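A single protein chain has been omitted; all remaining protein chains appear in their positions.
Here the chain labels run A and B in written order, and each chain numbers its own residues starting at 1.
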Amino acid sequence: MAETVLALDELTVRFRLRRGDLTAVDGVSFSIERGQTFGLVGESGSGKSVTAKAIMRLIPDPPGEIPHGRVLFEGSNILDKSDAEMRALRGRRIAMVFQEPMSALNPVFTVCDQISDALRTNLNLSKSQARERVVELLSLVGIPSPRKRLDSYVHEFSGGMRQRVMLAMALSCNPGFLIADEPTTALDVTIQATILELITGMIERLGMSLLFITHNLGVVAHACDRVGVMYASHIVELGDTREIFANPQHPYTVGLLNSIPRLDGQAKYLTPIAGSVCNMMEPPSGCKFHPRCTHAMDVCRREIPRLKEIAPGHLAACHLHDRGTA
Amino acid sequence: MTELEARKFADLEAIRAPTLGGRLARWRTALSNAWHELRKSRTASIGAVMLVLLFGACIATPWITTYDPIKQNYRERLQPPSEKHLLGTDRMGRDIYSRLLWGGRRLVAIAILAVAFGLSVGIPYGVLSGYFGGKVDTVAMRLVDGLLAFPGLLLYLLIVTLAREWKMEGIYNDLVLIFALGFAFMPEVARLSRSSVLVEKQKEYVEASRAVGESSLAIALRQILPNIVSPLIVNATVRLGYVILIVAALSFLGLGTPPPTPDWGSDLAAARDYMETAPLIAAFPGLAICYTVLAFNLFGDGLRDILDPRLAER
Partner (left out) sequence: MLAYIIRRIFYLVPVLFVLTVVVFTFVEMLPGNIIDTLVGTEGNNDPEVRKILEKEYGLDQPVYVRYAKWLFRAVQGDFGMSLVTRRPVSVELLSGIPATVYLAVVGISLSMLIAVPLGTIAAVKRNTPIDYTAQVTSLIGISIPEFWFAILCVLFFSLYLGWLPSSGFANPFEDPWASLKFLILPAAAVGFRQAAYTTRLTRSSMLDEMNKEYVDTARSVGLSESKVIFKYTLRNAMIPTITISGLQLANLLGGTVVLESIFAWPGIGRAIFEAILQRDYPLVQAGVLVLGCIVVVMNLLVDLTYRLLNPRVKLG
């Protein structure tokens, strides 16, 4: 059995806002093995980005807090670490690629300044060594004539090139684990595939593990080994990508699959999921999905369903499976 | 019945019956809604309470003061606070408490009128300039830039000096002051409303109104105006405090209000000569200015937080 790199154990993140408490991540558990790519899928506001930030310990406190749960990275709980230990981990062991490279990169520093700052802090490189390494990194992520672009500012790059710079920065200190938070969403459709391939290619080449966050199931099918589907701060379904696509068990997953266009020739009408994501300040009782679910029963309004193993390695949280019908 | 239900009920009542009672109920609802909103920001509520006290004192001045603020009484010069004179007397034996209240009443009235004047000139100016754009806009904005080139007090000094040379007294002097202060506020209002108009102009609802055949001026006034209100309210509130500081500074220099009219600035200037023997005389007008300006600033700050949802969670 492969070694587990990252395991979330009942991770819960809450924000104390003036209008009341908001539980953004509620009892989320999953694990990622070395060399594996894990896709976390869900609509915006489902809590997937907050999960990523919690792993990096980037939840601002206040207003955010983690009342319970553990984030085990290579066996030790990240949430127990001191700030200094956490800094040693960031960049060198775990790194993150953000959704919007324009706002995720600092506008008033040159690309070289930003990346070499990370290199010099983490790897104790000299100024000129760092500069050489930045050139290497930029060519690694496919930026043409990297030496000429070193002293450019972020706004001087195109969208796709910015995301390449972001990736170069994340990979700069050879982390073993990468979190990519919707890395292609802010890009033009034509560039999305290129960046996606670049990321998965780099992961494979460097033997890294990847937590890939997206709202696009199509992208997951392409890139991920395992998938977790999140809805309203809960994981509702978890399993191998192939299994989930072939045999979805949660009505929400089914809905998601029906709402993406299929390219495999099976002509099918697209059926969007009725209704919209619930208000997280006043979440519905019981199963968070029941107001939109076509199979909703009485029990769905009363009780929150637990994740249950349906097939080996395939879990779903739905009351439909309680009666042994599925 | 919960508070919320009660408010909803009052709303319904108000809609159903446009009688005097209904109207009162509607006012009460509006007030209670406003208070509810204000409670969201501690700064705004403190400012609001301070302002209510201030306005209350200004309105009630004739009834809560007992001395003529101008009448001199040399037998009771420079007295410390006592039962007879709450805050003591000044160098001419006038009751400081009465002078403070009468002076405040006049000062606040001038500030409000000045800001109202600035708004009533600046909003149409900015809205029209922004709405028509092109050459009109360029010329109008260059004009405003020119007015903004006068630093600090200088524009007021020029206008106030003119008033002095033309021997304007009493109400005329006040009117000149109001004109000068409002005129100096105008460029800021014009720029603010212009930029809001430029933003709003891009939005779809303006396009939509034009598509159904509304004339551009009607759109400018009816559709855009309500949308630029909130930044202007915040600005005007803060400006009220600033105007009071300026009037006080002008009077302090001896160019605002000629004595013996009660005025915080000139009273403070007069009290300088007695600073060592009777420091309290200088303290009261200073504190009064501080209180008033602080009230407007707190209220303005709080309003900004409430009206700007981006800052709401801070």
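The rule we apply is simple: a contact is a pair of C-beta atoms (placed from the backbone, for glycine too) under 8 Å apart; a residue touches a chain by one contact, two chains touch by 3 or more.
If you're wondering where the values come from, they're calculated on a predicted model, not measured in any experiment.
Between the chain not shown and the residues B:Arg28, B:Lys71 or B:Arg272, the one that touches is B:Arg272.
Considering the whole complex, the residue from A:Phe73, A:Phe98 or A:Phe289 that touches the absent chain is A:Phe98.
Within the full complex, the residue among A:Ile32, A:Ala170, A:Cys293 or A:Leu320 touching the omitted chain is A:Ala170. Residues of chain B in contact with the chain left out of this view: 139, 142-143, 145-147, 149-155, 157-158, 161-162, 165-166, 241, 245, 248-249, 252-255, 265, 268, 272, 275-276, 279, 282, 286, 289-290, 293-294, 297-298, 301, 314.
With the whole complex as reference, residues 53, 56, 58, 62, 83, 87-92, 95-96, 98, 100, 103-109, 114, 117-118, 121-122, 153, 155, 166, 169-170, 172-173 of chain A touch the missing chain.
Keep this in mind: only the chains that are shown with their structure count from here on.
Chain centres here are Cα means. That of chain A falls 51 Å from that of chain B.
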